[in-house]
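Input: one structure, supplied below.
With one protein chain withheld, the remaining protein chains of the complex are depicted in position.
Letters A and B name the chains as they come in the text, with residue numbers starting at 1 for each one.
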Amino acid sequence: MTLSRDDVAHVAMLARLGLSDAEMEQYRTQLDAILDAIGKLNEVDTSAVAETAQVGGLLNVWREDEPRESIGAERALANAPERDGPYFRVAAIQE
Amino acid sequence: MSAAAAPPREIEGTGYEAVIGLEVHAQLLTRSKMFCSCSTAYFDSPPNSNTCPVCLGLPGTLPVMNREAVEKTVLTALALGCEIPPFTKFDRKNYFYPDLPKGYQISQYDLPLSRNGRLVFEVDGREVRCGITRVHLEEDTGTLKHAGDLIHEATSSLVDLNRAGVPLMEIVGEPDLRTAEEAREYVTRLRQVLMYIGVNDGSMERGSLRCDANVSLRRVGSTEYGTKVEIKNMNSFRAVHRALEYEIARQLQVLQDGGTLVQETRGWIETENRTVSQRSKEQAHDYRYFPEPDLPPLELDGQYVERIRARLPELPDARQRRFQSQYGLSAYDAALLTASREEADAFEAIAGSGVSAKLAANWMIGDVARLANAHHLPVARSGLGVTGLSALLRLLESGAVNGTTAKELLDELYAAGGDPEALVRDRGLGQVSDEAALAAIVDEVIAANPQVVADFQGGKEQALGRLVGNVMKASGGRADARLVNKLLRERLAG
Partner (left out) sequence: MAQGFVGRSAAEMAAALRSGEVTAVELLRQAIVQRDRVDGRVNAFLERTDELAETQARAADERIAREGANAPQLCGIPVALKDVLCLQDVPSTASSRIIRTFRPPYTGTAVQRLLDQGAVVVGKTNCDEFAMGSSNENSAYGAVGNPWDVERVPGGSSGGSAAAVAAGVVPYSLGSDTGGSIRQPAALTGTVGFKPTYGRVSRYGLIAFASSLDQIGPFAQTVEDAAHVYSAIAGHDPLDSTSSASAVEDPFETLRSGVEGMRLGVPREYFVEGLEAGVRQRVDEAIELLRSLGASIEEVSLPSTDAGLATYYIIAPAECSSNLARFDGVRFGMHADEPSLLRSYLSTRGQGFGAEVKRRIMLGTYALSSGYYDAYYRKAQKVRTVIAAEFDAVFEKVDALVCPTSPTVAFTQGAREDPIAMYLCDVLTIPVNLAGLPGISVPCGLSDGLPVGLQVIGPRFQDARVLRVAHAYEQASGAARLRSPMVAEAAP
C-alpha cells in the first residue's frame, strides 16, 4: 500500500482540513504505515459473517410526535463566531 | 418498471425520445421534527427561533426518531404500491455545507423504508405507468439567504436553521416519463395522493413539496441512457412543464448540431425561461455513506404494515371511479370533485344529507368552486360550512327557494356564515309557487310587453327569456322559474 500525495490531498479536501505541504508529507507516511498495519484485517475469515449493525441489538427506538419548546434564537446564536442579527453568517459560498 | 419497458415516445420527427425521472422531496405533516422535538411549524418563525441543541448539531447531542414520521412514510409507500422490507435503517450522508449543521444528513442509503411502487395516471386519454424506485425518510436542511440574492455574487450568506431537521420524504421515480406533460401530470397526481393521505400540505411555493428532474435524450428504440442532466429549482407544476420543455429542446438542439452534452446540474430561471448550468468546483460528491450508529435499525413486521395500511383512506383514483358509478357522474365531473379529499368529502356529505348527487355536483363544481377560489376557503372551512350548504341545497331542491335566491344566499353566506333556513323564513325569501299569484304577474307582464310577446310568437325563442326575467323581477326574484316558464308558454301558445 502506497498512499500518494494526491490521495492525501483528496482525503484532506473531503474532510475540509487545510494542510501545509510539510503536514501532507508527514501524514502521508504515517497514514501509509497505519493502513499497512490495518491490512491485518484481511487475515480474518469473515466469509460467513454479517457486519455488526448495532452493538446493542436494539430495534425500533423512537419517540412520540410531541413538539416541545425550542431554546430560542438568542441561545441558539450564543456561541456563534459570526452572526448577523438572528442569522449565522458565513463567507462567500462561491469562490 | 424500467425505462426499457415504458413504450418509446419519439419527439416528433427527430428520431429521439426524452427520458425523464423525477425526484420529489415532501416534508411530512408531523408536529415535531424528525430527530428532535422542535415544532415543524417553522415557516413564518423568526430566524433560528425554532431550534434546539440537537437540530443545531451542537456537540454531544444525539438524534431520536419521530415515530409518526416513520408511519407517514410507510403510509405513503403503501399508497404508492411499494413493498416494505422487514429491515430498514438510517445512514449518514456526509458533506459540508452551512445549512447542514452536523456536516452530515441522516438519510437512507441501501436499505430504504420502501421500494418498487408505481403511480398510474392519464395524459391526453392515454394511461401512463410510472415506476417508483423508492420512498425513503431523511431530515431536511436549514435555509440560506445570500446577500444580494444570487449565490454566485454574494460575499456572505446567512444561515437559518429553523427548517433543519424537519422530516422529509424522498420519492424517487423511475425514468419512465417521456414528455414534459407526463412529468407535470406525475407531480400533480403524486401531490394529490400525498395530500389525500394527509402526509404533506402540497405547497410548492413554500417549499414543502420540491421537485428535481433528471433528463436525458436517446435515439428511439435504444435501451441505453443518454447524458443525464439534473434540473433543479422548479417551484410549480408550470415550472416543471416549462423547464422540461426547454431542457428537452436545448438538449435536442445540441445533439442535432453534433455537439456533446455535459453531465451537470442546471437550475431553472423562471424569470428568464431557461435553464442555466450550476457547475460548481466539486463535481461528484463522495458522500461516504455508512450506517447511522446513533440510531438502531427498524424491523417493521407484517402486523405493523397492516396496521398502517388500515389507515389508508380511499385514494383519488378509486374515489373518482366510485363517484362515477355510485353517483352517476361523468369522468370529468368526478375528477373535479375528487381533486382534493376535502372537496370530495364535502360532496359526499352533501349528497348523503338528502340532496341529489346531480344537484350537489353541479353546485360544487360551479358556484361553490368559484366562491372557494375567491375567498381562498374550501367549503368545509367556510363560514357556511358543509352543513349550511347542505341545508341551502335542500331548500332549493324542495322548491322552498328558487335558483336565483339560492345563489344569492350562497354568495352572501359563504364566507360570513349563517342559517339559510332561518334567513329564508325571516326575510320572506320563499319561492313563490302559487299558480294563481304567479298567473296574475304573468298576465301583467304579457300585457306590458306586447312587442316582446309578438317577437316570441313570431318565432324568437329568446324573447321568452326576457319575459321570464320580467316576471322574476316583478316577483322580487322569488318566482318558481319553471312554473313561470310553463305559465307563459300556455298563455302565449296559439
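Keep in mind that, in the parts below, a residue touches a chain if its C-beta (ideal position, glycine included) is under 8 Å from a C-beta of that chain, and two chains touch if they have at least 3 such contacts.
Predicted model only: the values in this text are computed from it and were never measured.
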Residue in contact with the excluded chain [from B:32, B:76 or B:94] | B:94
Quick one: which of B:34, B:159, B:172 or B:463 touches the chain that's been left out?
-> B:159
Please give every residue of chain A in contact with the chain that is not shown.
-> 7-8, 11-12, 14-19, 23, 27, 30-31, 33-35, 37-44, 46, 49-52, 54-56, 58, 61-63, 71, 75-76, 78-82, 88, 90-95
Residues from chain B at the interface with the omitted partner, ascending = 53, 56-65, 92, 94, 96, 98, 101-104, 155, 157, 159, 161, 281, 286, 288-290, 293-296
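Definition applied: only the chains that are shown with their structure count from here on.
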Could you please state the distance in Å, as a whole number, between where the Cα atoms of chain A are centred and where those of chain B are centred?
-> 40
Name, in rising order, each residue of chain B that touches chain A in their complex.
-> 30-32, 37-41, 46-53, 56, 64-70, 89, 96, 98, 144-146, 151-152, 154-161, 280-281, 286, 288, 291, 293, 295-300
What part of chain A is in contact with chain B in the complex they form?
-> 14, 16, 53-54, 56, 58-68, 70-73, 76-77, 84-95
